[in-house]
Every structure is written in C-alpha cells, then in structure tokens.
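Complex shown without one protein chain; remaining protein chains in place.
We call the chains A and B, going by the order they appear; numbering starts again at 1 in every chain.
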Amino acid sequence: MRVTHDIEITTSSVILDGQPIVVQQTGEKMLVELYRRFVGDYPKFFKMDTLSRLGFIAAELLLKQPAAGNQQPVDAVILANRSASIKNDRDYLATITEGNYYPSPALFVYTLPNIVTGEIAIRHGIQGETSFYILDTPQQLNAIIAATPFQSALAGWCECSAQDKFYAKLQTIWNN
Amino acid sequence: MVYCIGHSIISPLGEGSQANVEAVQAGRSGLRLYHNRFADVEPFCASLFDTPQEFVPLCICSVTCALNDSQIAALPETIFILSTTKGDNLDLLTPAQAIVQHFGNPNPPVVVSNACTSGVCAQITAKRLLEAGLYKHAIVIGCDIQTRFIVSGFQAFKALSPEPCRPFSPDRQGLNLGEAAATIIYTAEPQPGGWKLVAGSIHNDANHLSAPSRTGEGAYRCLTDVMAGMQPADIDLLGVHGTATPYNDAMERTAIERAGLQDVPVSALKPFFGHTMGAAGVVETIIGMEILKHGTFVKMLSGFGGVNAAIRLTCE
Partner (left out) sequence: MEQLIEQLKAQIIEALNFEDMTPADINTDAPLFGEGLGLDSIDALELIMLMDREYGIKLADPKAGKAIFQSVRTMAEYIQANRTK
C-alpha cells in the first residue's frame, strides 16, 4: 500500500503534500474561497452541507495531483469521523421545531454521513466502493482500509462537529 | 469465508429470530397506522414497538439473545460492529461504546453508517476484519429507532406509503418505516454445517444522492461481484431491498435482469418489518437464512448517497 498524495484541512489552514496553500478566510468561508479558486464550475457545491463541502474540496485538490505513474482513476472512497453528520442534523432539526414545522428535504438528504462519499463519487464518476465509518480514532480506520480490497482509494478522516468546526486529513492510496 | 454462529431479531413482531420467522411465515405484519406518535407529523404507517424503546438497551437485549449462553462477547478477540443511521438520538459512537462496555469487551467498536445499506456493509466489514486475522469473532448489530426527525424527513421526501407497502407491485406507493434490533455473530473458526458468508461487494452508482440509478449500475456490479464463479441457477433466493418506492424497485429490477437473475425467487420483507434502516440488512439476512434453511442466498440493498451492497451466503 502506497500513499501518493495527502491533504490536511483545518479551519484556518490547508496543507497539500506538505506544502501550505495560503488562504485569506477561515472556517466555512475558507471552504468557499477554496471552491472559487480551485473549482468554480460546480454550483451544486453551494447546496452541500459543511461535511460534504469539506470532503469535496479535499477530494478536488487531491485528485488534481498527478497520479505518479498510475493512470487508472481512484476506484474507492473510504471515510470516517467521530460525529457522523451531527452539524447538518442540527440544521435539519431547526426546520422541524414545534410551531414552525417545515421539514427541509434539501437538508434532510445530508443527514447521513456517507452522503459526502456519494458527492465525491458523483463528481469523479467513482463506481467502486464508498464507505463511511464512525470511529473513535483514525488508527481504527487504518486497520479497516488495510483490510478493504481496492486498487486505488481516496481515504481518511472527514469531520464536521459544528458550525466552523471541521477537520479533514485525506490521502490517495494505491495497492500494488 | 466467515461462519455464522448465532443471531437474533428483536422487532415489533417478536423477540428472537424464531418468533420473527414464525410471524413472517404466518403472514403477520408489524405495520399499522400511527396518528399521534410524534408532534406535527402527519399520520403514517410503520412497524413500531408498542412501548418506545431505548437504543442501547435494545441493542444489548439483541446481542444477549444472539449469544445464547456463549461468552465470546467479553473475549479480547471479539469486535463489535454496529450498523445504524441515526443511532441514539443522532449520536452513533457513544451508544456503540456503551454496548461494548456493557459486555466488558476491550476493543473500540466500529460503526458502519452507509445509509440503508449499512446492515449488509457491516457484515462485509466483519468478514474483512476476521479474514485479515485482526479478530476471531465479530458481533454485528443492526439497530434504528424511529423518531420525529426521521419520519418528518421521509414525509418531506414524499417517500412514505399511506398504507402497508407493496414491493414490486405496479401500484406501489412508497415505503413504510420500521424499527428493530438484530444481531449476527460471525467467527473465523471453521464450523461444521451452518451458514457461511462467502462474498460481499459495495458499489456506488455515481449518479444522484437520492434518485436511484436508471441503469442499476451499482447494484448490478454488486450482484456480478458476489456471483463470481456461480451460475444464476445456483442462487436459491435473492433478498431484494424492495422499498416499494416507484424508482428503487424499478432500479432493482433492472439490476436483477442485467445480472441474469430474473428467474431466481425473490423475497422482499418490508411489508412485515417496514424499512428498519440500519437494522434492515441484518434482519433480512437472518430471515433469508432461516426461511431457506440451506442453499445459496444473496442479499442486496441500496441507499441514499448512491451506495449499493450485496452479500452471498451458503449453507450445505
């Protein structure tokens, strides 16, 4: 198993393959800034919840990197975090308060953590495995990834626990 | 290959796999109409426990029932894998940790949250971790409890049928929700007789978050993966998702025909249990094994996020 590229996104920094990407904004606004600078042609981004925006941006930046000799595209997306889709769950809850009950379908669809893997699969045409795990530590994810069959995967930690509180550390990994 | 050494279902239809199988064979359904279960929510048809259940005790009850005097839950070589979509009031990790703690198991649990396919995906994860030699036994729990949160969302999606669902009927009107806890225990140690989990596969449609693929691409790929080396005639029963929504049933039909499985008997269990979400893959695998007794059983599911999953089990 070989890690070809990695990215770490905090609420105020982005480090791609060890090199920082200078950003002006922080938090959710930083994700929008990254979208405008590096993507720009996928307005569906604005419909996504923060967890999906985070995973989407990380995937965009990673999958733009040269594949280092391997030509086949990534065929699996395996992500994990501790708090599932809690931030968007709470946003959805706000639409069903008693006395002001108008449940939002557009928010409800994001009340599952694996939706971010679906967004990445749709964007990049990935028809292999997509899996989402809720775990205590990233070490547990490493054991699961090692036991998962794939040729090339986008894998890692993708967490959003509240408004402007998120963290992602994703890698592209190649087997053989 | 991993070996099934125990299972249980706790649902509104009964406590224990046997009680649930008997209910299905007798044609009893857990579905009924609820008018005032949750504030603001329109009346809905579902299979719910008469007394609202708490998530962690329900899971513990299901595991205890599946263990049936065996003590493997406490062994350091055992991993707990929980399949759920909304867990205990939107928290997925804490209840999993509470279950493990209850049984005195030292290993941090794995929670699989892959939408409606979670219960099949959790069994695939169990197979992988056991085959990798990381653990000797895996306790796979599937559980979801219906809440105002979930019912309101499915109503906003216009996905619920006002009456008991009719999978694959031309006049199907949508799905019913349900609640259940179910457990399957797998071991890496070869067992004489009994059911074996032989193959598993997960594929994304890469098409749409909530609308099933017109071509059934992900489900088709899952079916061909788990059937590798087999002929359609070797499959004795195909457990479909069968949500009774117009598009998902149509997608499954397309995938089944593309995989050449149109002559295989099909079972769709949502008219008995409703859609039990994280529990569905576990409940429906157990019923399939019990009704078939022996042979080859393929179980498939699909869900939000465009994900599909299938497993193949055999019993000689």
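FYI, contacts are C-beta pairs under 8 Å (C-beta built on N, C-alpha and C of every residue); 3 or more make two chains touch, one makes a residue touch a chain.
If you're wondering where the values come from, they're calculated on a predicted model, not measured in any experiment.
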{"item": "Contacting the left-out chain in the complete assembly, out of B:Leu209, B:Ala279 or B:Ile311", "value": "B:Leu209"}
{"item": "Hidden partner chain, touching residue among B:Ala156, B:Ile185, B:Ala219 or B:Val307", "value": "B:Ala156"}
{"item": "In chain A, positions touching the absent partner", "value": "32, 43, 46-47, 102-106, 109"}
{"item": "Chain B residues that touch the omitted chain in the full complex", "value": "156-158, 208-211"}
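Assume only the chains that are shown with their structure count from here on.
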{"item": "Separation of mean Cα positions, chain B and chain A [Å, integer]", "value": "26"}
{"item": "Chain A to chain B touching residues, read off their complex", "value": "77, 82-84, 86, 89, 92-93, 96, 98, 101, 103-105, 108-109, 111-115, 117-119, 121-122, 124-137, 140, 143-144, 146-148"}
{"item": "Residue ranges of chain B touching chain A (in the complex, touch as defined)", "value": "39-40, 85-87, 90-93, 96-97, 108, 110-115, 121, 125, 128-129, 131-132, 134, 148-149, 152-153, 155-157, 201-210, 217-218, 221, 303-307"}
